[in-house]
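I have a structure here, written as structure tokens, and I will follow up with some questions on it.
Removed: one protein chain of the complex. Kept in place: all other protein chains.
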Amino acid sequence: MKLAYWPGCVSRGFTPELHGSMRLVAPKLDLELVELDRANCCGAGVIAEHNQELVDTLNARTFALAQGVEGAVGMMNICSTCQGAQSECQQRLDADGDYRREVNSHLADEGLAYEKSAEWWNKNFLWLLVEEIGLAKLAEKVVRPLEGVRVAPFYGCYIVRPTERLGFRDHPNRHKYLDILIEILGAQPVDYAGSHKCCGFPLITMNRTTSLRQAGRHLADAIDAGADCLVTPCPLCHLNLDMQQPEAQKFVERDLNVPVLHLPQLVGLALGLEPKELGMDKHVVNTGDVQRKVRELAAA
Amino acid sequence: MPQHDVLVIGAGLAGQRAALSAAEGGASVGIISKVHPVRSHSNAAAGGINAALNPEDSWESHAYDTVKGSDYLGDQDAIEIMCREAPDEVLHLEHLGVTFHRDEEGKLGTRAFGGASAARTYYVADITGQALLHVLYEQLMKLEAVDRYEEWFTTALVTNDSGRIAGAVTRNLRDGSFELFKAKAVILATGGNGQIFNPTTNALVCTGDGIAMAYHAGAPLMDMEMVQYHPTTLAGIGLLITEGARGEGAHLYNAEGERFMEKYAPNKMELASRDVVSRAEQTEINEGRGFPDGTVALDITVVGAKRIHESLREIVNVGRDFAGTDITREPIHIKPGNHYVMGGIKTDINGQTGVAGLYAAGECACVSVHGGNRLGANSLLDTLIFGRRSGAHAAEQARGSGMPTPAGSELERERSLIAEITSRDRTGRRISEISSEMGTVMDADVSVFREESRLRNALEVVKRLQEEAKTVSVDDKGSIFNQDVLSALELRFMLDNAECIVMGALERKESRGAQYRTDYPERDDDEWLKHINLTANGEDVPAVSYSEVTMTQWEPEERKY
Partner (left out) sequence: MAESYTLKLRRYDPESGEPAYWSEYEVEQHPERSVLQGILDARDQEDGSIAIRCSCRAAICGSCGVRINGTSALACNTQLGDAQAKAGVGKPIVVEPMGNMPVLKDLIVDMDAVHWKKIQRVVPWLLPEGDPPEREYIVPAEAMIDVTQSMACIQCGACVSACLALEVDPEFVGPAALAKAYRFVGDPRDGQHEERLRDLAEDPHGIYDCTHCFACIEVCPKDVAPMDQIMRLRRRATADYDIKDKNNGYGHEHAFVNIIERYGTLHEAQLLPRSFGDGSLIRGQTEPAAVKQLVESLPTAARGLASGKVSPRKALLHPKLPDQKSVRRIFKEIESKDERLEINMYIIGDNADDEEGAMAEGSQES
């Protein structure tokens, strides 16, 4: 399956282990990724807050670049925030022809234009796994079922709300995909209060207390529900849940210390890749316990 | 014991407007409501508010349309006042912040409405009542001079030795405590009584409390038989599809695809007055040209999706959520349904009732500006004009007069009534059984078409239910938010309302406005161009008397649309 691939800014910046693990997982799933190296930031909700036409144009540009990838069946992203921010722009672009033409006029210089099409899509790796690759096919490829590993899903707001914009009408189970995947990979999904809540990242520079209380609370809930680790399809959530975790501890006044995996890392482990090559040593919160469990599985 | 110069009971549009104008008049004001004010049923008045505000329009034209719409039962002095004062009231509300929709020049925009000879309905999408209600509540939040008692239920009015109003007994629903509120003037603004019919467009709170309390306090009720069936309501649950839809151009069809209004109102078609359209629909349905679910079709698709989205958004939601119909793409099935009571507590043009110091405004009152049939978008206007006039008049009267002393021991009586209700054993019927039987018989026998034998049957059922209501059982014995006891009290109020409606309908032996008697199918101006007044007299049935309809400049003529 050939895909236009938008890794997003954070996976190429502060979470290189995400980008790296996706690169290793793709061939194992027969995905041919054509990276959109000329594409720009999705705006992460912030440019939308600043100027709607600007953010719609920037994403129309990304879509146009993706539509230009010969033979690609669609566009894949690996960031819940990109998914949400881009879906929001796409909704506006698709709703109004006059508006779309105005936006495309800014792209004409580069010879680009976004074309509305019922066939074209932009999907997060999470959605792609379930809807395009398929659970049965994925299950066949699992060589190391992650038995006994208790994984708490953390979706990220942008990929679960608002449901109407995010295509839940056609795919009503999108809010359950992580749970389903965890099971398919042989691990045990952990049911806890925070799975669909906010990691607090959008507030980190504006209201650190609210932000880190959110991160801390959800991590604590996951720990209390028995999680060995969390998994998220969103690198921004990862920043607040992993990188900020030592700080978040202070706001909930307890020790946390629970690793947070990127979705491609979890998939990679089940497909037989090693923790080190998946960048699991590059986390702030030590992933040693999870690595140990996986090694024991391999030994068994 | 709280006391106020002016005590307003009910906090919908009429009540809030009355409270604001009484406060402006310098009175100390308390406003009591059994629900939070913004939950009031004024929300449901979707389509708009009438005013002859355009230079090409005139208040006389508005008044004539209203008189004609009322089938000449409206009092023309009151109608003149309402229509004259309408433009200033709309401008006042605009200045307070109501987000009335604009025309292309940025001026107030209008839409067409039933029974009107000009497009003079001002609107906020199809949430006009809600917008008005919320903006008035903003003013109440701003104004510290008005004390709000939210979620307090008034159970009885209190008079002094000479029969003048002295206050009201009220129960705080949050903790069950009782208070006797003293007041120099009491303004009832408790809304309509649609819940005595099933189905109805009315909210669950519309149980005719004020009408029943005024009746028990000795105030005459007027023209109670005049009950409006709205032409476009959903079958079964009764929810309203605004007349604004027809105002924007929607058509009515029977099951054979005929635009049947051609037969009944060739000039105004779907925009004839509501009584005419409802009778036309019911005739089509009764004669077998309706759909199997007892409905006809309203086709809104002709309005165009963009305009629907912009100005009829609410009914898009109602259609989708409650009928499973996308009104932008397909017709929706509707039928006539209980909507509004033109009758109510008889008042003069300042809201004064037959009890000194007691006022009434809005749907619970009968001034009468609606007579036998209310025009769409005149009800919001009625609430505001007569709410304001009542508040101003009450404040004026209160100035300089002393606080009356309540006679008797109503507070104790109401307390022991509650104690008696909660101490009953559970042998009686359930509240819901009684109200459901009442609703069914009222809709079957006291609706669009009426006749003597069926009205007699309804009266008999209502009288029996009144007896059964005295021993109704409740499950909740507590004090905090005891909605079970609340329902028991409302049930008695509703049955009093029902009795008066049936009595009025039996009394009026003619067809006029919303009252259509198949046994007296003609309007009879010689005999019945008069108001029917009902007064509680301690007997088995209320005392009936008559009063003249006030005529100023419009003689009755044949009514055609």
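So that you can tell them apart, the chains are marked A and B in the order they are listed, and the count of residues begins at 1 in each.
Following the convention adopted for this analysis, a contact is a pair of C-beta atoms (placed from the backbone, for glycine too) under 8 Å apart; a residue touches a chain by one contact, two chains touch by 3 or more.
Everything numeric in this text was worked out from a predicted model, so none of it was measured.
Asks: Of the chains that are displayed, which are in contact with the missing one across the whole complex?
Replies: Those shown chains that the absent chain touches are A, B.
Asks: Sort through A:Cys41, A:Ile133 or A:Leu297 and give me the one touching the missing partner chain.
Replies: Result: among the candidates, A:Cys41 touches the missing chain.
Asks: Can you work out which residue in A:Gly74, A:Pro153 or A:Gly200 touches the chain that's missing from view?
Replies: Touches the omitted chain: A:Gly200.
Asks: Among B:Glu56, B:Glu104, B:Asp425 or B:Glu467, choose the residue that contacts the chain missing from this document, as touch is defined above.
Replies: If we include the chain that is not displayed, B:Glu104 is the one touching it.
Asks: Name every residue on chain B in touch with the hidden partner chain.
Replies: 35-36, 38-41, 43-44, 91, 94-97, 99-109, 124-125, 127, 130-131, 134-135, 138-139, 141-142, 150, 174, 203-205, 237, 239-240, 249, 301-307, 309-310, 313-314, 317-318, 321-322, 324, 328, 430-432, 474-476, 478-484, 487
Asks: Tell me which stretches of chain A touch the chain missing from the display.
Replies: 9-10, 12-17, 37-41, 43-54, 57-58, 61, 84, 91-92, 94-97, 99, 102, 106-107, 109-110, 116, 157-158, 161-163, 197-198, 200, 202-211, 213-214, 217, 239, 243-244, 246-247, 279, 281-284
Methods note: only the chains that are shown with their structure count from here on.
Asks: With chain centres defined as C-alpha means, what is the inter-centre distance between chain A and chain B in Å?
Replies: Roughly 55 Å separates the two chain centres.
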